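Only one protein chain is missing from this complex, and each of the others stays in its spot.
Our next item is subunit A:
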Amino acid sequence: MFETKSGVFLIAGLFFFAIAFLGNALVPMMMYRDLPELTAEQLVNPHVMEHFRDLSERYPESFEEHFVLGPTEENCAEALRLGRSVYVGEACWHCHSQFVRPVGNETVRWGPVAETWEYQNELQRPVLFGTRRVGPDLSREAARRSNDWHAAHFYRPVDTSPGSVMPEYPWLFDGAVYRPNKRGLALITYMQFLGTQLPTYPYYERWESDLDGLHPGVGIPKERWEQMQRAYRGAEEASTSASIEEDDNTDSPATEGDEKKEDAS
């Protein structure tokens, strides 16, 4: 058996492969078969629509040119699909992961640990877990940054993030940073979708310790939000001598807060 053709072709070739396939591929498939797979239309939610509308207001000319009917849910779904295909085609997924692990302090940095249901949708076909992080995880990216931050960043990453090695993507724009083209708008929409599915959206670094019973962002009282921001500033100034302006590439909570405010305004 060990040196015969049938042994090699049938047992090693077919049978062992089949065992591995049964155990490693069919088992998870059966386990998750009851989780519905959502379409892009079903994924469109109020959070991502908020950003999509914001895009239409910030970049009215580009937006009207490429999404004729305005910020509708259908257009948003289309943008998500296109944004994802740009994400795949540019190999963003080779520099950014899309899952948060339960180890390595990742929940502090990005948000809750990834769960299977988050991936049961059309935009994760094939799934975009990723295996390398040159840049940060993006699975909870929505609302971390404002739309125009993303535009500026895609146009020339070092402008927003000095020292960044992320490539420039000028072809996502019609000649200037304030004119993202269809692919640019779609990619930004996709960025602002990642993480909106989760009940505790949005997230930024050290999101958990800042929660304090409430979650910041959508739905919390304005006074409370400003109070939290003052608290961050105070803590920041006490702990480091660096001023907030100089420090805007360090992902500190204060900076995040600023952007959040910009975004909301």
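Descriptive notes on the structure:
Throughout what follows, a residue touches a chain if its C-beta (ideal position, glycine included) is under 8 Å from a C-beta of that chain, and two chains touch if they have at least 3 such contacts; residues count from 1.
Going forward, contacts and distances are computed from a predicted model.
Between the names "Cytochrome oxidase subunit I profile domain-containing protein", "3-isopropylmalate dehydratase small subunit", "Carbon monoxide dehydrogenase" or "Lipoprotein-releasing system ATP-binding protein", the one given in UniProt for the chain missing from this structure view is "Cytochrome oxidase subunit I profile domain-containing protein". Residues 2-5, 8-9, 11-14, 16-17, 19-21, 23-25, 27-29, 31-32, 35, 37, 86, 88-95, 97, 99, 101-105, 108-109, 114-116, 118-122, 124-129, 131-136, 161-165, 167-171, 205-206, 249-252 of subunit A touch the missing chain (whole complex, contact as defined above).
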